[in-house]
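Let me begin by handing over the structure; questions about it come next.
Note that one protein chain of the assembly has been removed; the remaining protein chains are unaltered in position.
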Amino acid sequence: MGLAAYCGKRILIGLAMIVCVQVIIFLAIQVVPGDPVEAMLSETAGIGPDVVAALRQQFGLDKPMPVRLLNHVIGLLRLDFGISFQYSQPAFDIIASRLAVSIELVVLAAFFGITGGILLGSLSVQTRWGDRLVSILGPVILSVPGYVLGSVLILGLSLSLGWLPAGGVAPFSDPAEHVRRLVLPVVTLALPIAATIAKVTRFEILEVRTQDWVRTSRAYGFPTRVTFRRDILRNALTPVLTISALELGGLIGATVLVEKVFNLSGLGSLLVSSVSVRDYPLIQGAVFVISAFYIAINIISDIMYGFLDPRVSKR
Amino acid sequence: MGILTPEATAIAKPPLLAVRGLNIAFGDTGIVKDLSFDIAPGETLAIVGESGSGKSVTALSLLGLLGPRARVTGSIAFGGEELLPYDFGRLTGLRGNDVSIIFQEPMAALNPVYKIGRQLGDVLRNHLKLSPAEARARAVELLHKVKLPNPEVKCDQYPFELSGGQLQRVMIAMAIACRPRLLIADEPTTALDVTVQARILDLLRELQAEMGMSILFITHDFGVVADIADRVLVMRHGEKIETGPAGDLFSAPREDYTRMLLSAVPSLERRDFLEDAPAPSDDTTVLEFRDVGITFYGRRGHELKALDGIDLTIRRNEVVALVGESGSGKSTLGNVAAGLLRVNRGQVTIDGRLRQGAGTGKDLHSPGVSMVFQDANASLNPRMRIGATLRAALQWNRRYKPGLDCSDGHIRHLLSEVGLAPELFDRFPHELSGGQKQRVGIARALSVKPSLVVADEPTSALDVSVQKTVLELFRKLQRQYGFACIFITHDLSLAASISNRVVVMNRGRIVEQGPAAEVLRNPADAYTRALLDSIPLPDPAAQRARRARPAGPGTHP
Partner (left out) sequence: MKRIILPLIAGILVAFAVAGPLLVPVDPLAQNILARFAPVGTPGHLLGTDNFGRDILARIATGAQVELLTALASTMIALSLGVSIGVTAAYSRGLTEDFLMRGIDVMLSIPPLILALLVVAVLGPSVPTLIGVLALLFTPGFARVAYGQTLSVRSRPFIQAAIIFGAPRRSIILGQILPNIVAPLLAQASLTIASAILVGSGLGYLGLGIRPPMPSWGGMVADGQRYLATHPMLMLIPGLFVVSAILTFSALGDTLRTLWDPREQGGR
């Protein structure tokens, strides 16, 4: 009975969290002095009060706050984020058109970063060069912000050597070029993830290695590689999983920067441009999608945690 | 000296294991020095020693389990084959196959993320060619053999779902899976309750008789030695002190150290009960429990009655020993008396003031109570010097007892009163030995002039030789100051030696109480009898005789 109930509980908590986040964001925006219409029109002089009133009505800003909150939440549930001030189009459509690029980046970077990190972390406790790589180069990579790393990669690999294109997106219809253009942004995003995961994996392996059951495994004549896989790595992966989920939050943030560096029109760059002109429907919509994605990842990681560590779900 | 020791020549068969001139060092520190011993086929050799004697290191060295930092030299011959220097390829074939090992903490020794059946099956399949289904069938069979109830169900459970005793049975099943010729048992019963310990020892003996394996038994407890060993090797500081057949060693120890260890063994026969001590002359009631109950609620509606209808009165000058196994509620009771836990039911009165029960406030604290903890190290703030720790306790308590003296001079005097050098005033806890730390704990408990001291297994974490001196100190101070005392222990004979009254607890209830001598000599309750019968007698012959008797009706399920 344990696992199903555990999963259900995690999912409910996640949904509650998404609603909480949305309400907080909505309320935060209410606190701002001046409403979005003013912000929107501030640069256009000479607009009459009647036009302002009409616009307010169009965006539903004339209703009292609780009504707007309710409308907002109902809208979210129908995936209706309202009309973008900037583009005068449904915010949902704009977000949907930008989503593919960002998702592709995040998924690829997470995959390469996490698998590479686990591999490097395992190698670092088994080989001398792996140890050096992780303990000396790791901290340096972690200290390079994505926008600097991206710029340096462009400078080296595309401007100086001309191996890879410096940015932009190629359509799926040209798969080779599509992949070529993705290499640098994905590497930029994946390197710090790999460094973090390698560091955590290494630390956990060193911790688990001192546990009594590892001694038992040796004492019962299991070959070294079986002991490592069955009794060390398997146990070390549980905390690595938790950190991986956290890292994805950072990854989503880093995507915003990397999209700017490589001139990719994804969700991140959309969010940044919306923030600078205070296009609230777009901001709220984008944050909704991002936080829902992030919370979903956390739910999945919690559930996997339940599978990996029986003590969590069965107790 | 020849290659064979006198004992070994007495045995006709060649030894299964012959260790000669074994030296083990970590860096420059020698842990084991020039150790030689034999184990004959089917024989049980017990290596006995206190912590730091090198007994466990010796056991681990036989299988090459000490890690790369250890330097092992000398000769270890198993079945005529030399194991030193280690050939790890060869050892892998030996480990878990011809030589098996079980450990002190069965919970830690099993991987928490795999089911019992899988772990047993893996061990079987590692050395024998078996299909997963065959391995599982064999695993169930093995669990049957070690008398684990419901083996089929247990196979699909995780280690954390089993008790310590059950897990040790699983470990034993693992150890005998490949019919080893030698079983190394590294303090396998130290972490278990006495009744469980007795049954595990019985199981080991039965399995040995059936399978004919030799056992190397590592322990610090001479009672266990008397119960299981054919021959004994006493170690101290990495060296052999003496060795000989168990019977001879118990009846005529040659070395002073052995005699000292033997005299520290719990024994109900020659113990000086406190019956000659003056009965409490003062009738002031210090602590009174009326129908006290605590229920803990678990996740899935589980209810655990940690305390259930406890009635207890303690007067001034009286030492009451609370005895029971883990989970009996004895520590819970101590924590209630110390004001650390809130009760669900009943009344607690301390020094004539109602502390818990209808109409009392949120504050549980009673200034008249102090406590000595089991883990002396953890009971001292690691960031505070000894003097500061003692002064803090005095200053906090001064809010209730303005007369307390907080001066440095008085604190140094307190230290000397518990037999510590006043210079320790400026030391940090980690610079002190275990015994010294517990003395600080006692000094702190007495510094606030308590009317009741709760002592929660104050000596169980100490080596036997240290235990004795700390207990003597405690007894002396109790007589001197006359405070009432709740002395919590799992050791019946210790309870007898220190208390005026013994209170036996089981599953949150008091099952029996009365003067120590009476309870221990004529136990009225079945549980008390089971508890008494489980204590191994420190005399191999007597223990053998007791084993031969059929188990009494009071034997605990």
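All chains are identified by letter, namely A and B, in their written order; residue positions are counted from 1 within each chain.
Please note the rule applied: a residue touches a chain if its C-beta (ideal position, glycine included) is under 8 Å from a C-beta of that chain, and two chains touch if they have at least 3 such contacts.
Quick caveat: nothing in here was measured; it's all calculated off a predicted structure.
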{"item": "Hidden partner chain, touching residue among A:4, A:77, A:136 or A:176", "value": "A:136"}
{"item": "Sole residue of B:26, B:88, B:296 or B:400 that reaches the chain not shown, by the stated touch rule", "value": "B:400"}
{"item": "Hidden partner chain, residues of chain A it touches", "value": "17-18, 20-21, 24-25, 28-29, 31-32, 135-136, 139-140, 142-148, 151-152, 154-155, 159, 249-250, 252-254, 256-257, 260-261, 271-272, 274-276, 278, 283, 287, 290-291, 294-295, 298"}
{"item": "Hidden partner interface residues of chain B, rising order", "value": "338-340, 365, 367, 369-371, 373-375, 377-384, 392-393, 396-397, 399-400, 429-430, 444, 448"}
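Simple rule for what comes next: only the chains that are shown with their structure count from here on.
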{"item": "Chain A partner contacts - residues on chain B that touch it in the complex", "value": "63, 65, 91-97, 100-101, 103, 105, 108-113, 122-123, 126-127, 158, 160-161, 174, 299"}
{"item": "Sites on chain A touched by chain B in the complex", "value": "211-213, 215-223, 226, 230-231, 234-235, 238, 308-311, 314-315"}
